[in-house]
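All protein chains of the complex are present and in place, except for one that has been dropped.
Our next item is chain A:
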Amino acid sequence: MNRLSLIIFLALLVGAPGALAHPWHTSFAELGWNDDGDTLEVSLRVLPEDLETALTWRRGETVVLADNPDVRSQTLAYLAERFLLHSESGEVFRPGRLLGMEIGHDAAWLYFTIAADTGLRLSLYNAVLMDVEGTQTNRARPLWLAPRDTLLFTAARPEQSLWQGR
């Protein structure tokens, strides 16, 4: 079986097993530009146990979600893979700073920034936790738009246009 047919074979079988009685995997991000207008400020809310699972898989050993330097740097590295901006010409802007995290039972909030060229049209790729749950639904609200203009990201469509350039 060559590589392509293997992928097709897998595709037939793959599906989200889902947490059966609790199909409840969402994240929510608030997005705003900083005062200088050159850095995206992001507050991202995730389910703490899902983030813990993602970090554990990524590292290959148990990670306990707690606010400490080690977990912060792993979280930032994870975000750099799954929450980023693309320009039309293919430039990539990744989270550069994780300012902090607030971890509670009902939610974990992550605060980070992405420096970007706002002269460009930008799209947001938000595949956070889609590696943990196939049914993951990520929502992002750009604060410069009306509430109804919230963006929705799913495994089928993990990238959405975000910024039209200045």
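Operating definition for what follows: a residue touches a chain if its C-beta (ideal position, glycine included) is under 8 Å from a C-beta of that chain, and two chains touch if they have at least 3 such contacts; residues count from 1.
The rule is short, and it goes like this: contacts and distances are computed from a predicted model.
The listed choices are "Phospholipid/cholesterol/gamma-HCH transport system permease protein", "Sarcosine oxidase subunit beta", "M1 family metallopeptidase" or "ABC transporter ATP-binding protein"; the UniProt protein name belonging to the chain that is not shown reads "M1 family metallopeptidase".
Remark: the residues of chain A touching the chain excluded from display are 7-8, 10-26, 28, 30, 32, 41-43, 48-49, 52-53, 57, 62, 64-69, 72-73, 76, 96-100, 102-107, 109, 111, 127, 130-135, 137, 139, 141, 143, 147-148, 150, 152, 155-156, 158.
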